[in-house]
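Shown next, in structure tokens, is the structure this report addresses.
One chain of protein is taken out of this complex; the other chains stay put.
== chain A ==
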């Protein structure tokens, strides 16, 4: 015992030294080194790695190191790094408002460089300006355009003898067909908080925003409420789909990962998800599987159907970054035709800025058509007044599905959250 104590102490000291060294080498890289530091969401690893490789080829003298982290971790780490002056040079910024790493939140702290003078700024469409600008100035370079719809396996849809639904009644009929074949139409992983919102957003795009595109602005101004709007019908329809047996059993106990596997394994025809989930479904279902996507109808007038689609991945340039010139070059590359093309193709998304050379994933045809016809509405939370509204929405949906709250109570809780500063 005695002999092992100094050994243990030595180990502990060595461990501590190694730990400190690890931290220091990282900081040294950020400080005096000649490496451009980038931080991105781990869901963007594949496209970002490809973009960095292309950037390095074009600029062999600039070294780039990218750190990836999951959403929660990335948001909390970035905030700490920004306020302590150790943040990377280029980093993920969520468009609009509504989450702790969002443009409007970070811009308030003065941490983002003004990118209005860059050539890409003038190419951003009017629809995307509301989530990439603050007071008329552009602070982020938008990279991907992402949609929320029913992503499905074409073979499974054929197996149940169905076609893409165009109306609400079509959806309900398709649910019955799926059930008759021992499947469900839509896998639902509501155990994972952020998944809870997706069906609501898909339905609300038509029920709420097709009629009143300014609902979010009115909500922020205190002129509209969730309870007094078509959000009530939206949530009711969400529950109606559940009653009609459209979703997997026990959605509150099912995770995002399980819902994706259910589609890949043919237990469910599809899943209402963001288009960035397509690569994961494809990976699990195999390269041969043919995937498709449709906007979830919520009325019986097919012309009214809208799809939530918005700028998703976007990057900001650190206003106090150590490598301003290199950072500028990298941001310009992200905005370039080549950068946008690589990013969108590798990530199965669409580029935000106009791009002729881009070849879309065939699964995205549904989204591209809606985008061309101007039938997209931004992600709702990007324009909600504070991050608590979205979090309250997650909780409310879980409570609705466990039967512990009514639609009216759910909407009231969201209204209460929206009133908070």
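Please note the rule applied: contacts are C-beta pairs under 8 Å (C-beta built on N, C-alpha and C of every residue); 3 or more make two chains touch, one makes a residue touch a chain; residues count from 1.
Basically, contacts and distances are computed from a predicted model.
The complex includes a chain that is not drawn, and of the options "Carbon-phosphorus lyase subunit PhnH", "Sugar ABC transporter permease", "Isoquinoline 1-oxidoreductase, alpha subunit" or "Xanthine dehydrogenase family protein subunit M" the UniProt name matching it is "Sugar ABC transporter permease". Contact with the chain not shown here comes from a single listed residue; of A:75, A:92 or A:207, that residue is A:75. Contact with the chain that does not appear here is found for just one residue of A:130, A:252, A:299 or A:371, A:252.
Shown as candidates are A:86, A:130 or A:193; the residue that touches the absent chain is A:193.
Across A:168, A:333 or A:401, the single residue that touches the chain missing here is A:401. Considering the whole complex, the residue from A:105, A:363 or A:411 that touches the absent chain is A:105.
The missing chain lies against chain A, touching residues 72, 75-76, 79, 82-83, 99-100, 105-106, 108-111, 190-193, 248-255, 258, 386-388, 391, 394-396, 398-399, 401-402, 404-405.
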